[in-house]
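Note that one protein chain is taken out, while the other chains of the complex remain in position.
And then subunit A:
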């Protein structure tokens, strides 16, 4: 009887020992959503393995400052100001053999920014507007709006040939075909939505007329023609003087003619 009890106790302790070799990390909090600051903590329980240290990883990159040689099964990471850059997947890593880690997701609103806030397009040409997003999680939905008289009209992909929207989680492109000066000038809004909410940004589109450059061009051509004409006329007016300078007979002839003319005029008078 005593032997049976001892064996069962031994088996029980073995089983319990087996059960307790699977370490468990308790994370606090399990997820951060839309907070301005947070303190992430990891508690390693039920592990008898020696702990050589711990550190944190953000989006696959080790955070150097978080490296610690403490053998305590408890580690914290302070996030004082959570921006879209600091969102992402945080992993606390305990340096045991083998390593154990647990993930805490820090979620923020998407950060949507336009590539360029002022875009140019040429009339009857193609105009493209791009918005990009950073943060975690990346937007799952992108929508474009056109601002008309204060109201936002959604632009829907595929209804007309005019608009084309191509979206990936971190980038969206609105392509407008056959730009027209009357209809397409204005503000366009791109907005990205993830599980926490929506943010948007505005782009102003300017359409240049095809003929806009024509007027300065014609002005310059006119200037060139006028200058060339002036130069040639000036030269023609000076040339006769240069030729008569060299030859005396011609000059005297011309003065004689003038005298004759004068005489004739007087006679006629």
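Here, a contact is a pair of C-beta atoms (placed from the backbone, for glycine too) under 8 Å apart; a residue touches a chain by one contact, two chains touch by 3 or more; residues count from 1.
Assume contacts and distances are computed from a predicted model.
Per the UniProt record, the absent chain's protein name among "Monocarboxylate transporter 2-like isoform X1", "Ubiquinone biosynthesis protein", "ER membrane protein complex subunit 1" or "Pyruvate dehydrogenase E1 component subunit beta" is "Monocarboxylate transporter 2-like isoform X1". Contact with the chain not shown here comes from a single listed residue; of A:101, A:162 or A:208, that residue is A:208. Within the whole complex, the absent chain has one touching residue among A:39, A:62, A:185 or A:228, and that is A:228. By the touch rule set out above, subunit A reaches the unshown chain at residues 120, 122, 208, 212-214, 216-217, 219-221, 224, 227-228, 231-232, 235, 243, 246-247, 249-250.
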